[in-house]
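For reference, the structure is listed below as structure tokens.
With one protein chain removed, the remaining protein chains of the complex are shown where they sit.
Just so it is clear, A and B label the chains in written order, and each chain counts residues from 1 on its own.
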Amino acid sequence: MARAVSTRTRIGYTAAAWIVALLIFFPILYAIITSLKTEQEAISGFDLIPSFTLSSFEAVQSQNNYWKPFTNSVILAVGSTILALIVAIPAAWAMAFSPTKNTKNILMWMLSTKMMPAVAVLVPIYLIFLRTGLMDTRIGLTVMLMLINLPIVVWMLYTYFREIPGEILEAARMDGATLKDEILYVLTPMAVPGIASTMLLNVILAWNEAFWTIQLTTTNAAPLSAFIASFSSPQGLFWAKLSAASVMAIAPILIMGWFSQKQLVRGLTFGAVK
Amino acid sequence: MGRITLENVTKRFGDVEVIPPLDLDINDGEFVVFVGPSGCGKSTLLRLIAGLEDTSGGRILIDGKDATDTPPAKRGLAMVFQSYALYPHMSVRKNIAFPMRMAGIPEDEQTRRIGAAAKALNLTDYLDRKPGQLSGGQRQRVAIGRAIVREPAAFLFDEPLSNLDAALRVGMRLEISELHNRLRTTMVYVTHDQVEAMTMADKIVVLHAGRIEQVGSPMDLYRAPKNLFVAGFIGSPKMNLIGGPAAAEFGATTIGIRPEHISVSATEGKWKGRIGVSEHLGSDTFLYVEDTGLAETITVRSGGNIDLHHGDTVWLTPDTAEMHRFDDKGDRIA
Partner (left out) sequence: MATRQTASLARLMRAPAIILLLIWMIVPLGMTLYYSFLNYNLLNPTGTSWAGWFNYQYFYSDPAFFDAIWNTLVLVLGVLAITVVGGIAIALLIDKPIFGQGIVRILIISPFFVMPPVAALIWKNMIMHPSYGVFADIARFFGAQPVDWFAQFPLTSIIIIVAWQWLPFATLILLTALQSLDGEQMEAAEMDGAGAFSRFIHLTLPHMARAITVVILIQTIFLLGIYAEILVTTNGGPGNASTNLTYLIYRAARLNFDIGGAAAGGIIAVILANIVAVFLMRAVGKNLD
């Protein structure tokens, strides 16, 4: 659709698009601006120019021990992703390259587990965690997050693997490659981009998960989502500090997210839209 | 050495028998083309030889040894795929080197063979590129290069030219023929294009619904098609197949006469008709003649300089010596 458009029309579209984009981005932008203000500035009316102080960031760290939930977030997001990949890569590979009559049904069934509302199993999971001592542990939550996202991970990998043409694997076989050679020299290098994308999306999803992290943690294993949710209570009403904590919680994932736009579409629509 | 023998080979997908029991001999050094319409089982047959599909019955012998259960990697065959199947993450050099790396051939020998293959295939300047940066024809040559360096017992080609445009196809056809002349290695080539079959093959195997209709040299098939299917499939433009009283006159259910074996006259002849479409190619003229009193439109191949056009009335005379007769089962009457 590379159609020549007059510059004037283009400027019109550009202006409209930028206005919409900035409006949508505004809450995030304002949180960033507020995080750079002093508490006094933060509550003294609308102002887009902060004094660029980092005191709020320092305060969040020193008063609330920000690094603990941050570390927990990293461990949970990365840990659950790696666990999910370990289970999902062989499964997706088998389904993509040795499909059987049931493969489609298995995939659909996996998808259906994702449809189960979290709240429906809140009671048993809560009780299991209480009784087994998994409550407020990283390991328990890591496994939970892995299970929640496993269907998406299998699906994404499956759609990526399926794009590797079967003929290439056959070519490798004809070229004298053993199964080990085939995996090592042909499949892995071709699958790595897809695996990386899957990993990225899963880290984002796990990082932002905010139901189980809140239900199953108190202080020890609480990641940023649970930590931030605790700010809703009255003692957290310090605008600049609140903003600083928010910005720190979303910044890493926001940046990762920008790199994963395309994968996001594929992952969240289970390959239905590419 | 590359002698391939199929004995009673069958293939079923579930309950569907795509290849009924089939015997075939491919001699060492022969260029054998499997030809047939899509879905005739020609690719399946090639993949059975390659070992990429399991046989449902029968034996495959390579150089006299039973290879039926030998994995593809151990059969010593090289294959060129329709999609080229190059490794997208490897450079051309690495692609060509891959089978040698798998076979554990020493580095300097690898380099020597890559150099030779690249030179022969005009790839020397492209060795460090990735397949994604090459044109279709170049990719095809890389795929061939990858097959050559292994020095296989036989080459298997699965419709290798079908993704190329017409001009390139002719060029690559020549290159593959030259390659065969030079290497004298067995080649098994699958195509749906009878022109490729006619121009390249020592031996053509015409397949239809998994069965071998006829095996023979291109000219055997052209001169003496065993049945209606082969008659209609081999030759371009297609043979005219005429039924009814015109055939009965020659004691056959159907008679076949190739377009080049009909003479045209403006004044006299056996069948009188009117030209529907005339295609002037310069070297030849194809006339599609209607209203001859026969049920079929008759295709005639004539000289390039003939001055006949749509609507002209012409008389056609078949060369009875070149006529093919078929019985009510569609088989050739000797």
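The working rule: contacts are C-beta pairs under 8 Å (C-beta built on N, C-alpha and C of every residue); 3 or more make two chains touch, one makes a residue touch a chain.
Since we're looking at a predicted model, the values are computed, not measured.
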item: Touch with the omitted chain, as defined above, among A:Ala59, A:Val74 or A:Val87; value: A:Val87
item: Missing-chain contacts mapped onto subunit A; value: 1-3, 5, 10-11, 13-14, 16-18, 20-22, 24-25, 27-28, 30-31, 34, 42-43, 45-46, 87-88, 90-91, 93-95, 97-98, 100, 104, 106-128, 147, 150-151, 154, 166, 169-170, 179, 204, 207-208, 210-211, 214-215, 224-226, 228-229, 231-232, 237, 239, 242-243, 246, 249-250, 253-254, 256-258, 261-262, 264-265, 268-274
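Everything below uses one rule, namely that only the chains that are shown with their structure count from here on.
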item: Cα-centroid distance, subunit A relative to subunit B, in whole angstrom; value: 53
item: Interface residues, subunit A side, partner subunit B - complex; value: 165, 167-168, 170-178, 181, 185-186, 189-190
item: Complex contact set, residues of subunit B against subunit A; value: 50-52, 71-74, 77-79, 81-83, 85-90, 98-99, 102-103, 146, 150, 156
